[in-house]
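The other protein chains are all here in position, but one chain of the complex has been omitted.
Letters A and B mark the chains in the order given here, with residues in each chain numbered from 1 onward.
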Amino acid sequence: MTLPLLRNCWYVAAWDHEILGDTLLERTILGQSLVLYRKQDGQPVAMNNKCPHRHAPLSMGRKEGDALRCMYHGLRFAPDGRCTEIPGQANIPPGTCVRTYPVAQRHRWVWIWMGDPALADPAEIPDTPAQTDPGWRMKPGYKNFAADYLLISDNLLDFSHLSYIHERTLGGSPNIAEARPEVRRMERGIRVTRKVPDTVPAPYHQRLGKFAGRVDRWFHYDYVLPGILLMDAGVKDAGKADDDLEGALLFNSTQALTPETEHSTHYFFMQAHNFALDDATITESIYQSLCTAFEEDRLMIEAQARLIRSTPAEPMLPINADAALQQFRWLVQKFWKAERQDEPAAQRLSA
Amino acid sequence: MTLPLLRNCWYVAAWDHEILGDTLLERTILGQSLVLYRKQDGQPVAMNNKCPHRHAPLSMGRKEGDALRCMYHGLRFAPDGRCTEIPGQANIPPGTCVRTYPVAQRHRWVWIWMGDPALADPAEIPDTPAQTDPGWRMKPGYKNFAADYLLISDNLLDFSHLSYIHERTLGGSPNIAEARPEVRRMERGIRVTRKVPDTVPAPYHQRLGKFAGRVDRWFHYDYVLPGILLMDAGVKDAGKADDDLEGALLFNSTQALTPETEHSTHYFFMQAHNFALDDATITESIYQSLCTAFEEDRLMIEAQARLIRSTPAEPMLPINADAALQQFRWLVQKFWKAERQDEPAAQRLSA
Partner (left out) sequence: MTLPLLRNCWYVAAWDHEILGDTLLERTILGQSLVLYRKQDGQPVAMNNKCPHRHAPLSMGRKEGDALRCMYHGLRFAPDGRCTEIPGQANIPPGTCVRTYPVAQRHRWVWIWMGDPALADPAEIPDTPAQTDPGWRMKPGYKNFAADYLLISDNLLDFSHLSYIHERTLGGSPNIAEARPEVRRMERGIRVTRKVPDTVPAPYHQRLGKFAGRVDRWFHYDYVLPGILLMDAGVKDAGKADDDLEGALLFNSTQALTPETEHSTHYFFMQAHNFALDDATITESIYQSLCTAFEEDRLMIEAQARLIRSTPAEPMLPINADAALQQFRWLVQKFWKAERQDEPAAQRLSA
């Protein structure tokens, strides 16, 4: 089965700090090797990482002002992709250029549009305000998973796995798996609400040192195309009224999956807290808990991906817990088919 | 050429100590990833290592009593493969299960039957009594060879290589290669007898410290399908009558090849001694000699396998020393063809 890879949508390409100063960042997205950098005014630039002359990687080049020079034979390109110098040669053939991509920074993420540039509307970029809001604190995270993005989407759309994979980190009891989430389909995503009343705090809650007895937990999130999780979650003493947040811990998490290749995925994530703002150890502890947990996910999902690739194809057995992930996979297929109908055959082949 | 892989036969899956306690052992056999564990009553269990839900590896799961729980989303399976719990869901669809395989422990080996379960008869398991007989001592060995099992079978069926590969370990002189073995075909294997009279003791015999002058050596073994070596071997002062074993060193060796994939093989081995039973350094010295020698084999056979795979196919030049290995390869082909005629086409494709 071909993996559906949407092109006409915004992907997270990088954290802002990954392209500071003279950095030329190589990053492969949808199988395309790109070079990312920042102009002197701070605007990000993304172009194909391949000099049109001898196909040397531009990411091994050099930033010169806003331009990028290939350091094999010295061709220089403006940030719009036009070639502006060929050493030892006065004429530059018209049309000599590198393909560039629409990019935009919002809060701490640099987004990229890999499809038809005419359709790129930055207003459609999902909002992630807690990344920069002074009322929240967080530490940015990144992992690379050797698995296709849909297997990781599956994971994010069914938190029942917290009870098992993350038993000793984010989970803590089978109650999370036993709770039935509400799942609602939106135009470009899935809205999931999972309430876990009267349970034990997660091991990482215990490290934050707040709860003596049982707690109520909740997760509200939108998971939108192409693979962006926007979540509010929390924990408070069990049995209090919904709007009584005295002593509650609130979290805001933003996570983004960007396909690197058909078999690997960039995973950008953060989980912000709005309490203990001046205690850096709390921020660090939450970040470390997340890294540990996502490492648990990575081991499982990469093993799952290897097993799927190395064994004959077999159907998966659907269970109730799959509701959200099934609907999201259906949505991906729908938009993917629409994209392929819209684009001319020639473009489809070269994509 | 397709590698013939018999299914309707008993393979060694593991040494007994590999599945003690709560261990879930992942082992790939005939290309199939399996999970092996032991029930509370000690009986071994083998099942496909793939949860039918989202294809996560069950070997990353958890043993709960006699059952096995998938630690991705929590499905639980009985040792007969039936699913007995789906978290958050009361009904379990009928037929929800994982394929299991007939297994049986004999002495220190756990055997598995990868073919039609209806044909599995534990009475056909080759006997390896020296593994547990108090009159013998041994230490269990395991290696993984990046080569198909037939290349290793070839090695075990022609001990002339002792004179060359193992010149400084198990060999000691060209006499072994020069001796002509008796080779007899049996219904499911080959019987080889090689006598090497009036020769020098092998370097490892010298470490056992018994012989001043020349010796007689002998190797009697059956090599049976799918790749099991059962050997009695010995060394004694040269020129004595055959039945005069005063001062002789007797060895019993059991070795088993189990194809992991088309290009890699599990190799289980031990060589037992019936002298110096209470001297653990003798047991260890023999074990280390074997490990060193099999490492010599591994380097040669893996290089041979790489060369065969990386170069155009060419016929091999038969020589006299190949008699036993040629007959065994013929036997494998015969049983393999018979198996393929017996099984329905559909099963063949999915195998």
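Note that contacts are C-beta pairs under 8 Å (C-beta built on N, C-alpha and C of every residue); 3 or more make two chains touch, one makes a residue touch a chain.
Keep in mind it's a predicted model, so treat the numbers as computed, not measured.
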Query raised in the report: Which of these, A:74, A:140, A:203 or A:234, touches the one chain of the complex that we don't see?
Result: A:74
Query raised in the report: Per the definition of touch given earlier, which of A:53, A:82, A:107 or A:263 contacts the omitted chain?
Result: A:53
Report summary line: Full-complex touch with the removed chain, picking from B:92, B:276 or B:308, is B:308
Query raised in the report: Of the residues listed, B:2, B:40 or B:320, which one is in contact with the missing chain?
Result: B:320
Query raised in the report: Residues of chain A in contact with the chain that isn't shown?
Result: 32-33, 49-50, 52-57, 60, 69-75, 86-89, 93, 96, 350
Report summary line: Residues on chain B facing the left-out chain by the touch rule are 154, 158, 160-161, 163-165, 167, 174, 177-180, 299-300, 303-304, 307-308, 310-312, 314, 316-317, 319-321
